[in-house]
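Omission of a single protein chain aside, the complex is shown with its protein chains in their original locations.
Chain IDs A and B follow the sequence of writing; residue 1 opens each chain.
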Amino acid sequence: MSNGDTRGSLLRWLDERYELSPLLAYMRHKEVPVGAHPMVWYYLGGATLFFFLVQVATGVLLLMYYQPGEATSYESIRYIATKVPFGWLVRAIHCWSAHLMIVSLVIHMFSTMLLKAYRPPRELTWLTGFALFGIALGFGFSGYLLPWNELSFFATSVGTDSVKSVPVIGHWLLLVMRGGEDVTIHTLYRFFAAHVVILPVACFALVGVHLLFIQRQGMAPPLHGASGRKGMPFFPNFALRDLLLWLVCLTGLASLAVLLPYGPSLPGMEWELGAKADPLAPAYPGIKPEWYFLWIYQLLKEFPPHLFGLEGPELCLLVVGLLMGFWAMIPWLDRSARRNRPSPAFTDVGFAAIYFLTFLTLKAADLGVAVVPTTPEETAVVAKVCAAVTIALAAGATMLRVGLYDHDWFVLSTAALVHVALHGLLGWDYLEAGAACAAAAALIVAAGALRRSSSSSPGASS
Amino acid sequence: MTARAAISALLLCMLPVLVGAAEAPDEGGPEFVMTEALQEMLDARDDQDAPIVDEKGRSHFEGLPAHAKALFANAVDGEFIGSADQLGVILSLELDSSRLELVLTNNCLLCHSNPGYQDPPTLFSLDPVAAGSPPYMDLKLILSDTHFRHNLSCAGCHGGDPTGEMDHDHPDEWPAEHDERVDDPKWIPGFCARCHSDVKVMGRFNPGMPTDQFDKYKESHHGRALLEEGNTRAAQCVSCHGVHGIQPASNPASSVNAKRVPETCGKCHADAKLMKDVTLDDGSPMPTDQLDEYRKSVHGRALLEEGDTGAPACNDCHGNHAAAPAEVSSVAQICRTCHARNGTLFDGSRHKEAFEKNEWPECEQCHGNHAIDKTSDAMLATTKGALCADCHDEHASDNPECKKTAAHFRDTILGMAQATKEYASISHGLAERGLDVEPIDDELRSLDDTLKLSRSTIHAFDRSDFDEVAAQGEESARKIRSLVNAAEEEYRERRGGLLIALAFMLLVVLALWLKIRGIEREQAGGD
Partner (left out) sequence: MSQSLGETRHTRRRFLDLLLGLGAGGWLATVFYPVLRYLTPLPSAGPGGPVKLNPEQVTALAKQSFVIVPALGKRILVFQDAAQKLRALDARCTHEGCTVKFVPGESVIWCACHNGRFDLDGRVISGPPPRPLAQYLAHQDAEGGVVVTPQQA
C-alpha cells in the first residue's frame, strides 16, 4: 500500500525530529465513553468549534474588504454584499455561522450541564467553557455593530446603556465601551478592535486550554449506566464521525447562505443591510438586540426604576451577576455529582434555567402580537401567550424526562413554571411572582434537606 | 527711622485705601437707590399672604442693571405703575433691559396697562379676552409688534407724547371720533400710507421694503370696494395685518406669513354671511368655498400639511395688495412661474389657439383654480366623464384623431406607470434574495423620470413630441428587463453552484460514512 508507505515515512521523518511517538501512542488510546445516553451530545462541542473556525475563515476574508470608518463601514459592507464576487456568500455564511455557533454553544452548555460533565476532575473545563460562552456573546455583540446600519446602531445604544448600572465603575465602563458618552464611530473602532483582535486572541487561548483539558482527561463518562463497555476510539472513529457532522453542518450552512442570505426573518435574527446609521435620527419602536440577548433585555424591563434603595438596572445586573456566578460555580455546588452520585436537584436547575430563559426570550420577541405592544393590555397579551407556549414546551419536556429518564425531582423547574404562570396567566408582577416562587422553592428544598439529614439512613438519595 | 518703622507707617497709610476699596461695590456707574414706594410694591402681599410679585419676578428685578431699576422707580414714582399687580405683570414678561427701556419710558403703555386707570376697552393685559378687552389689547402682542420694536410705539399711530404726563385730552388728537373710526375704516389705508408710501420715511427704517402698497391697493378689488363704493366690509390694512401684533411676513407668527395666508384670506372669503351681496364681475354671487377647495388641493396640502413654502398661497396667484381674481389671459402666466415646461409646451400646441378663441383660461380650464387636484391618468380616458373626452365631444367633435391621440397618451403612460410599479416590486424581491439591485434601481429612477416628463409632454398635445419622450421609457424598460433577467440568471447560477457543491459534499458525506462503517466493522469483526 503505497499510501501507507508515504504516510509512514512522513511520520517517521517527523518522529525522528520531534519525538511524536509517545504522543501518537497516547492519542491512539484516547477513548470516548459509550454509555447509557446517546453519544450525540458529545459532538456538540466539536460543532461549536466548527462554526467558530468558519467564522475565522470568513472573518479573515471579510477583513480584506471591510473598512471601519464613518464613510466606509456601511459602504464597504454594501460593496462586499453587492459587488465583490461571492462577497454575498462570504457575508451570508459569516452571519449564519455566528448564530448557529451560539445555538450550538448553548445546546452544548446545557447538555454538559444536564449530563454533569462538570464533575471533578473537569471543573476547569466547565469554567473555561463558561468564559468562552461570554466571549462568544462578546463576538456577537461587537460584530453586530460593524455594518454601521440603523438596526445595529440602535441595538448597540440600547445594549451598552445597561453597563452604566454597574456600581462604582459603571459610568467609566460606559465611556470605555462607547469611546464617549454616546454611540459614535469611535464605538465602532473599539468594537472592531475587540472583534478582530482582542476576542480572537482570548478565544484561541481559551479554546486551546479547553481542548487540552479534554484531550488530557478524555470526555466525561455518563453518571449512570454501566460503563464497563469499551469506549469508542477517538482516532479514527470519533474524529471521523465528528468530521462527518462538520461536513453536514457545512452543507446546511451553504444552503442557508444561498437560499436565505439575510436570515430566517425572525426578530433578533435578521441581517439585511437596511439604511445607514444616522445618530441624529430617533430610534424606531420595536428595536431589539440579537436573540441571545433578549432574555436579559426583557429582565431589565421587568425591574421598576427603584427597588430596595437601588436603581432598577443596578439591582437587575446584581441578580444576573448572582445567577451567572451560581452557574459558574456549579461544579463546586453540586456535591452529589462531585461524589459521582445522582444529582436530580441540579438536573432540575438546568431545566428551570431553560424555562426561565425561554419565557423571557419569547416575551422580549413580542410573541403573540403583530405590532410592538405599547399599552399594558398588549404587554399582558404577550405575557399570556409566552407563558402558554413555555408551559406547553415544559409539559412536553417533563413527559420526556419522566418517560425516558425516570426523573422524579421537579421542585425548581416547577417553581420556574409557576412563576411563568403567575406572571403570564394571572397577571402578577414578574418580580413579585419570582420572589414568591423562589421563596416557596427554597422552603421546599430546605424542608427536604432537613428531612433527609434527620432520617436514619445516611446518604439516601431522594 | 528704622526699616520696621518705615514699613509700619506705609501699611498704616495704605489701610484706609484698602478699607475703602473693600467697601466700594464698584458698579462703575451711578448707583441705584431703592425708593420706598418701589420697595413697598416689591414686598406687597395679597389676601392669602402670598407675595404678589413672585420669586421669579423679584430675582429678574435684582438682575437688572442700575439704570433699568431706576426706570422702574421713576415709573412707580410718577404713578404710571399704579399697583404691585401691574409691577408683577411687567416683571413676569422677563424683558431684557433694552426692551424694558422701551416699555418703561412709554407712559402710554404703562398707563394703558394699569387696570386701576383703564376700562376694559382700552386696557392692555396678558389675557385680554378674560379681562373683557378686545383681542388686540394683548400686552405680549404689542410688545412683539414690529412697529413697537422699532420704537414707533403708540404715538407713532395714535399721536400724543409718550413721555408726557397723564392727559385726558389726548384722545382728541386722534383723527376722528372713536365709533366712527371703527365703523367706517375708509381712512385706514391712507393713514398707514402716510409712512408706508413715503420713500424717505421707509428708507430710515427698512430701505428694501416696497412703498407701493397703497397704490396697488387703490387699484385692487378691495380698494375699489372700500374707497370708491364705500363698502365698509372690504379688507383694508388692518384686516390682514392686524393692528397691535404686526410682524414681517417672514415671521411664522405673522398673519401674512405664507403658511397663514389662506386662513387670513379665509377670515372673510370663507364667511358666507360676510360675503353676502358680493358678486363677481359677471354679476354672479362670489363663492365662499375657495378655502375649503384650496385646503384639499395639491397646493394646499403641500403648503399647509407638508410645510412646502414653494407651493402657492392665495397671494401668489391673486397678488396681495393688488388682490384681484386673475384675469383669464394671465392665469397661464401665473401657473407657469413654477410649471414652466407645461406652459411652454402648451403655448406651442394647437390647444392654445382653440382656447384663445373660446376665451378659456388655459391651465384653469382643465386643472381648476382652487381645487387643483393631483393630476391623474384618468383624465386622459376616452370614456364619457373623462376630461378630454367630454370637452372634445362637445367642442371638437370633428377631430376624431384627437381621441385616438388621447388614448395613445393614456395607454403609454399607464403602461409606463404599471411597469414602474411592477419592476419596483420585482427589484424588492431580488434584493431580499441577496442580489445586487443597484443598477436596476437606478434605471427605475430613469423610468420614473421619463414617466413624469411624458405626463408633462401631454401639454404639447402632439403625438410625435410625446412619442419622442416616451421612447426613452421604452428604452429604460428594456434595460430593466435585461438587468432583471441578468439578476435572475445570477440567482439561478448561485443555486446551481450550491447544487454542485452540495453534490460533492453529499458524496463526501456518503463516502465518509461508509468508510467509518468499514473501519468499525473491521475493528469489531475479527481482525
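The rule is short, and it goes like this: a residue touches a chain if its C-beta (ideal position, glycine included) is under 8 Å from a C-beta of that chain, and two chains touch if they have at least 3 such contacts.
No experiment lies behind these values; they were computed from the predicted model shown.
Checked against the full complex, the one of B:A249, B:A424, B:L453 or B:A486 touching the unshown chain is B:L453. If you put the hidden chain back, the residue from B:V182, B:M209, B:L274 or B:A340 that touches it is B:A340. Taking the complete complex into account, residues 3, 61, 64-65, 67, 71-72, 75-76, 78-80, 83-87, 89-90 of chain A touch the chain not shown. With the whole complex as reference, residues 308-311, 336-341, 438-439, 441-442, 445-446, 449, 452-453, 456, 497, 500-501, 503-505, 507-508, 510-512, 514-515, 518, 522 of chain B touch the missing chain.
Rule of thumb we're sticking to: only the chains that are shown with their structure count from here on.
Those residues of chain B that touch chain A in the shared complex are 432-436, 438, 494-495, 497-498, 501-502, 505-506, 508-509, 512-513, 515-516, 519-520, 523.
Chain A meets chain B in the complex at residues 81-83, 88-89, 92, 233, 236-237, 240-241, 243-244, 247-248, 250-251, 254-255, 258-259, 261-262, 272.
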